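Quick one: this structure, given as structure tokens, is what I'll be asking you about.
And now, subunit A:
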Amino acid sequence: MQTLRITLCAAAMTVAFAANAAEVEVLHWWTSGGEAKAAGELKKMLEAKGDKWKDFAVAGGAGENAMTALKTRVVSGNPPAAAQIKGPAIQEWGDEGVLTSLDDVAKADGWDKVLPGVVINTMKYKGHYVAAPVNVHRVNWLWVNPELLKKVGAKAPTTWDAFFKTAEALQKAGIQPVAYGGQPWQDATVFETVLLGVGGVDFYKKTLVNLDQGALKSATMVKVLETYKKIKPLTDKNSAGREWNLATSMVINGKAAMQFMGDWAKGEFLAAGKVPGKDFLCVAAPGTANAYTFNIDSFAMFKLSNKDAEKGQKDLASVLVSPQFQEIFNLNKGSIPVRLGADMSKFDECGKQSAKDFAADSKSGTLVPSFAHGMAVHSATQGAIYDVVSQFWNDDNMTAKAAAEKLAVAAKTM
Partner candidate 1 sequence: MGALAIKNVTKSFGDTHILKGIDIEIDSGQFLILVGPSGCGKSTLMNIIAGLEAPTTGEVHIGDRMVNNIAPKDRDIAMVFQSYALYPTMNVRQNIAFGMETRGVPKKEQEEIIARVAKMLQMDHLLDRKPSQLSGGQRQRVAMGRALARDPILFLFDEPLSNLDAKLRVEMRTEIKQLHHRLKTTIVYVTHDQIEAMTLGDKIAVMKDGVIQQFGSPQEIYEQPANLFVASFIGSPSMNFIPCHLAEQAGQIGVSLQSEGEARFVPLPNAAKLAGQVGKKVILGLRPEQFDAVENSENSLACKVHLTEPTGPDTMVLTQLNGIEICARLHPRDAKGPGETVRLKPDMTKAVVFDAETETRLA
Partner candidate 2 sequence: MSSPTQPAQYGFAERWLPRLVLAPSFLLTLIFIYGFITWNGYLSFTSSRLLPSFNWAGLTQYHALFALERWWVAVKNLFIFGGLFIGGAMAIGIALAILLDQKIRAEGALRTIYLYPMALSFIVTGTAWKWMLNPGLGLEKLMHDWGFTNFTFDWLVNSDMSIYTVVIAGLWQSSGFVMALFLAGLRGIDDSIIKAAQIDGASLPRIYWKIILPALRPVFFSTLMILSHIAIKSFDLVVALTGGGPGFASDVPATFMYAMAFTRGQMGLGAASATMMLMTVAAMVVPYLYSELRRSRNA
């Protein structure tokens, strides 16, 4: 009897406690080393505000399982407080009428003043803030192991000719030139980087943003595809299905010389205790020094039925954009803060470079949304193009011309 009473008492206390501490359930798929660390910081800061972080991590497949879980949760009328959604997908979810307005938080924290225009546009649905940005990733990076390059007397390549020449030299020296992960989104990441480098900013916008049929079938596209396919012999055949961070670790461990990957790769280098500029180099991918493919991670906030949870949700949004969080999070994640004029002093060379380029490209109009990371087009179109790119990469019998035709067809997917 005594035990029962104590149990009841404890249960009552738990309930009371739960009512005070708003529980914030956050759906994400940040499960690699650097990402998980960054998410851990978010959890800490939120808990400092007296809210309870409820982890809803669904790993695997670049968020495929997570999206399924999210959809079923929304359909069941039980969405999480926030979910990792970005780019045009925010608009798609907005269309479904399930997102909640963050205008009061944005007003209180002055988001309009501290965020760049391109970011604000993405975060708003029909003029209301519905999502909070956390960072800006640059996708068009080339990660280099300088030691290996030194062996063949090469420098980090800035043009495609130099790139292939260096690669050839590396291969002769018995070094694998490129670390590669053969998953559709990684195929697409490298593809868009090559496209930007070979075709330039305008061509990128025409093809991957505006889905212009003529451009998609053009000779330039054929050249882009040919260049892209030329990378394949530079990789190992075990690359199929490999996670991106395992490819990164090949560069870290000296098993491969270079990797095309967004700046989240830096998190892996840092987590392994490597020093930028010394142990590894970050350079803009060949031919893209004056362009910037951005990928903005953000959390869209869902309408909740629970008032307490709403408080936690607002806390979360406020924390996400706060300078402290922006700094500590992005130091871990490898990206740069989304705030204008953020203090970059603690950031490394790569971060500073990225921030500088972001500001410059923003002015010159050479800032382009990353297609591979869902910043440019709807998920259906994106997926259809993924299919063609992956198929072209894996099928050695497909010609670049045929692939270009298929791209054009895929781009029509609604």
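We adopt the following convention: contacts are C-beta pairs under 8 Å (C-beta built on N, C-alpha and C of every residue); 3 or more make two chains touch, one makes a residue touch a chain; residues count from 1.
Candidates were picked such that all candidates are chains of the complex that A comes from, given by their letters.
As the structure is a computational prediction, the values presented were derived from the model and not from experiment.
Engineer: Check 1 or 2 against subunit A and report the one that touches it in the complex.
Structural biologist: 2
Engineer: If you look only at subunit A, which of its residues touch candidate 2 in the complex?
Structural biologist: Residues of subunit A touching candidate 2: 61, 63-64, 67-68, 71, 74-75, 89, 92-93, 95-96, 98, 182-184, 187, 236-241, 378-380, 382-383, 387, 390-391, 393-395, 406, 413.
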